[in-house]
Structure formats: structure tokens, C-alpha cells
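For this depiction, one protein chain was excluded, whereas all remaining protein chains were kept in their positions.
The block that comes next holds chain A.
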Amino acid sequence: MLCDLNVLWPKKENSSSKIDFSELDKLLMTLTELKYTHVALNYVVTPENVSDDEIIQMNDYINSFYHKYFKDITIPKIKLYTRITIMMEDPSKMQNVIKKAGTACVNNKSTHSGPSTKSNITNNTFDIIAIMPLNEKSLHNISTNLDCSTVDLITFDYNNPYAPSYYFLKHKTISGISAKGIKIEIIYAPMLSSTGNSTVSRVKYINNVKQIIRCSGRNSCKNINHNNTSTNNTNDKNKKNTSNNKKNNLIISSGAANSLQVRNKLGVYSIMMQFNGMKNYKGVTKLLDDNPLLVLLNGRLRKKSYQQCIVTGDDVIADTQIGISDINGFAVRQKEHE
């Protein structure tokens, strides 16, 4: 099982022109060739321009892709999901966008008073909701206001080498985010896309990734145990898990826009080992299969569960069942057949 939760959705050149999907087709076929199983298409927006047409177009594309290329039963398929990442510059504008992308609300108080209960059901389209904070203020806002019931992932702007230099990430804010069950994303495509002698972008990429790995160290996992409000039975399990695993709150994905920027499991491990200092093979591969599945499961719980804890149905966790014993302190149990 291999996951890649960040394949870029192609952008329009003009507002009138159509999107060219041929590049995306080729990318997804290379991912099947490299034995990936779960892939999410990433639609990047700023709070000002969120269009409903794009959402409908995404679901149409996924259906047509299967229809075109996977007629044979013998060839293994990939599962496609949709994802939105919102560039967050001003925290005050965020509430409307998150509502539109398909969650209850930012604050619990406004769910009861707000009129948006009907529109939420129709707009529950994206499987994963991610946020890209562009300054320190917005990152602080995520750690204080948002929950795993509204946001699944947090990414950073690794791709742009000339972005304003990164603010110093504090250990406390990152541990606060991970204590809530929100995962943090690392991308490896900037290492491959920079060609020739453009060493500036590579140096900056390695610098940024190192900083994030430093913040999400072992101590951040200890913090979860103190803040956890789950039941006594699951609490003991949690302690064992978190003390052994060092980087529980990270995931790795490609962030590719081109079919030449993707690598298989061993390739990703070698990049992470040599350049970012992750030396444990099992630890790195966990960030490619187990942790992304938890993100997908969290997204599904957000859409279909009652307050993130009870979901019923036959095929609720069939895909992500393997190896997952608890999510954010709650136990996962299969219904016994009578």
C-alpha cells in the first residue's frame, strides 16, 4: 500500500480556456506503474477565488479516467480522492471558505446559530481539506481555533524558492497542532524539479524540511498524552504507540505537476535519508502508507460521522482497516456478525 496525497490539479491559463488533462493522465499512469494505490488530486485556492465549477469538474474527471484506462480487471487500479488546499494569509477570511469546502463550522458555537446546515450537506465534496499558512499569525490561529473536525492536513510553501524567508517554527505551536490529530505534510518534488545549477531552491527546501522535522520530534508526542481526553482503555494503548514512534504527525507526498517528478518507495526513502536525516527505514515508510491513510480516514469521519466518533455502515473503514487500531484516541472496532 502506497499513498500520494498531493498531485497538483492543472491550472487554467485564462478564465475562458479549458483545462488540458493530458499531462495529468500521464502522471496518474506513472503512479500506477510505480505501484501507488491511493492518490489525491490537489486543488490549490486562495480564499478570494473558490469556484463551484471546478469541484464538479474534478468528480467528472475521476469517473472518466477510470472509464478510459481501467477496462481490464487484471490490472491493479489506483483509488482517486479529491483535496483542497487553502492559502491562508488572513485568518478572518477563512470561515466562509472552510464552510464551502464541506465542514460543520470553524467554531462550535456558530454551528447551532448559523444557517448553513443545509448547504453543508450539498457541499460535502472534498475528501481532504488542507491549509497552507503563509505567515506566523495564521499558523498560530490554526493551533488555537481549528480542530481535526474541520481540517485534516497542514502544508507549507516548499515549492517557491523566492518566497519571504520562513518564520522560525516554534516547537509549542507544532505540538499543539499535532495534539489535535492534524497531520503535517512534507513534499519531495522540489528536490527533483530544480534542474541544472539552481542550488538556491534546493538549499532552501532542505532547510525548511529540516526545521519541520526538528519541531515534530519526540517531545511533541509526549504532549499528546497530557492533553488527551479519551477513555482509560485507549489511553494505555496510546502511551505505548506514541513513545515508540518518533514522527507520528508527519506524512510524505510528492507534490508533482509533471510525470518525471515521482519516485517509488525506495527512492523517496533515499531522498529523505540523505538530505533530511531520517535514517530509520520503517519510520520513513510509515509516513508513506499508515499516516496518509489516517488522514483519509479522518476526512471520511468528518463527512459521514456524528461528532467524529460514531460511524455505522458496512464499508466505512474497509479500505483503511489494516493496521489501524485507534484514531485520535478513539478505538476502531469492527461490527461482529451475529
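Note that in this section a residue touches a chain if its C-beta (ideal position, glycine included) is under 8 Å from a C-beta of that chain, and two chains touch if they have at least 3 such contacts; residues count from 1.
Just so it is clear, contacts and distances are computed from a predicted model.
For the chain of the complex excluded from view, the name given in UniProt is "Ribonuclease P/MRP protein subunit POP5" [choices: "BolA-like protein 2", "Ribonuclease P/MRP protein subunit POP5", "RNA polymerase II transcription factor B subunit 3" or "Glutaredoxin-3"].
Among A:Asn59, A:Thr144 or A:Gln274, only A:Gln274 touches the chain that is left out of the view.
Here the missing chain is touched by one residue of A:Thr173, A:Ser259 or A:Thr285, and it is A:Ser259. One chain is missing from the display, and on chain A it is touched by residues 22-23, 25-26, 29-30, 33-34, 69-72, 74-76, 191-192, 195, 259-260, 262-264, 266-267, 270-271, 273-275.
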